[in-house]
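Just one protein chain is left out here, and the rest sit where they should.
For clarity, chains are labelled A and B in written order, and residue numbers in each chain start from 1.
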Amino acid sequence: MRDMLEKIKRRSTFIDKVNPITKISTGLLMFILVVLMHDPNQLFYLSVLMMAVLIILSGVRLKYLAIVLMLFLVFGAFSAMYMVLYGAGATTLFRFGLIHITEESLVRGVHVMMRGLTLSFFGSLVIFTTRLTDVFYSLMIQLGLKPKFAYSFMAAIRMVPIIAGEYMMLRQTRKVRKPLIHKRHVSGLKGFITTVITLLSQSIRRAYRLGVAMEAKQFDDGPRSYYYETRFTPYDILFLVMMLVIVFTSFVTGSTFSLIGVTDAR
Amino acid sequence: MERKRGLTLTDVLITVVIGLVFAVIYSIWGAVYTVLQPLGLHLNELVYGMWFIAAVVAVLILRKPGVAILAEFAAGAGETIVTLQFDAFLMVYALLQGLAVEIVFAFTKYESTRMMTAVWAGIAAALITLPLDWFYGYLAEVAAWNIILMFTLRIISGALIAGVLAHLIYQALRETGVLKFVGSRNMKHHEGL
């Protein structure tokens, strides 16, 4: 995971130094804020500003950012589709069979899409600027998370590439056997279940052995010292101020320079 | 030797790993879900139950309190890592769905591994996030027939995928022999030594 992050990073920014807990809690606050925002104009500015922050402060190479942004836009558009196509409203723009596009539903659809985008932009910023080990260390040190949970997560995450590799191998072995047997053994539900079972049983066995190994290394859930020191620094305040400014700016500009006449998507 | 209370390190590790295996599956499933979405007839809801299958499978395997929430959280967190996208929305949903499964199994004191229990857990998990969807997605503004269709399909999906399919996976997993050393078991097994 870390190698991958190093490959796509161009430079480090101050957000790298912000405590993971600050970033995650800000993420939760953003979620609540976005759910409570109903003015599409304000939300538009917020999403644009968040995109700018992602581009400038994630430190990720533009080439990769472009791919990420494209994916978000496509997924966002998809998620808004049902609202656009079937939403209720008075001003009809288009009608075909069950499909009934109204101005209200169009605005609402776009609004829902911008919500998703704002959260996705912020989420990527967090992922691109945070090392996973730091997340768990600061959860243990600052928030008192029990070590057994933190280390289980770190150890299990180490296994994800192994699980993925095993899945690739599994597909190769299926390719070898598939022509030799009836396809009801490989396709559909049965194929899905046998795949899941093989992956799960291998992983459970490995997790069990790892649990034994960790406790043999005298791991217990009690007090311990820490290899990494995580603490809150002035960067955390800088980050919070930046986010406040962004939210405030989008509120003000959204109310002052309205792009569309609708101020409430409901 | 007395039975260990609560979750041991091995329990936690196994739960988290189960969550992560499903995270990989969820990420692939996400593509199916997204492709079905624009059809607008809520066909995507038919596969919705997949999102909380991890919780049901894990709690069937370990039969201990906290496992369902932890597994679903791990699956959500794992999806975050696989898709390189920290999604607060997804985490909140994961926790709620885990909680719903947890509640259903708590009613059986974590003793039941029957298929019906799994089905009820699947339905509960399908229902628990509907209020949030209502609010977040402005569902009140969507045509009524469309909403009813959506709810119905989601409940069916919860029952079939998170209930029946999860139970099939649990049964098949038990046959592999991997569960012999795993999870809650009674104290009597020291007898006769």
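The working rule: contacts are C-beta pairs under 8 Å (C-beta built on N, C-alpha and C of every residue); 3 or more make two chains touch, one makes a residue touch a chain.
FYI, contacts and distances are computed from a predicted model.
Asks: Can you pick, from "NADH-quinone oxidoreductase subunit F", "Energy-coupling factor transport system ATP-binding protein", "DsrE/DsrF/DrsH-like family protein" or "YeeE/YedE family protein", the UniProt protein name of the chain not displayed?
Replies: UniProt protein name of the non-displayed chain: "Energy-coupling factor transport system ATP-binding protein".
Asks: Which residue among B:L9, B:V24 or B:A162 touches the omitted chain?
Replies: Residue touching the absent chain, from the options given: B:L9.
Asks: Which listed residue, A:K63, A:H182 or A:R231, touches the chain dropped from view?
Replies: Answer from the full complex: A:H182 touches the omitted chain.
Asks: Take the complete complex as the reference. Which residues in chain B touch the chain that isn't displayed?
Replies: So the residues of chain B touching the missing chain come out as 1, 4, 8-10, 172, 175-178, 180-181, 185, 189-190, 192-193.
Asks: Can you list where chain A touches the absent chain?
Replies: Touch set of chain A with respect to the missing chain: 1-3, 133, 151, 154-155, 157-159, 161-162, 166, 169-170, 172-182, 185-186, 191, 194, 198, 201-202, 205-207, 209-220, 223-227, 229.
Keep this in mind: only the chains that are shown with their structure count from here on.
Asks: I'd like the Å distance between the centres of chain A and chain B, where a centre is the mean of that chain's Cα atoms.
Replies: That gives a centre separation of 19 Å.
Asks: Mind pulling up the chain B residues that touch chain A in the complex?
Replies: Listed in rising order, the residues are 7-10, 12-21, 23-25, 34-35, 37-38, 40-42, 57, 61, 70, 74, 77-78, 80-82, 84-89, 92, 135-138, 141-143, 146, 165, 168-169, 172-173, 176, 178-179, 181-182.
Asks: Which residues, counting only chain A, touch chain B once they are in their complex?
Replies: Interface residues on the chain A side: 1, 24, 27-28, 30-31, 35, 68, 75, 78-79, 81-83, 85-89, 98-100, 104-105, 108, 111-112, 115-116, 119-120, 122-124, 126-128, 132, 148-149, 151-153, 155-157, 159-160, 163-164, 167, 189, 193-194, 196-197, 199-201, 203-208, 210-212, 214-215, 219, 221, 265-266.
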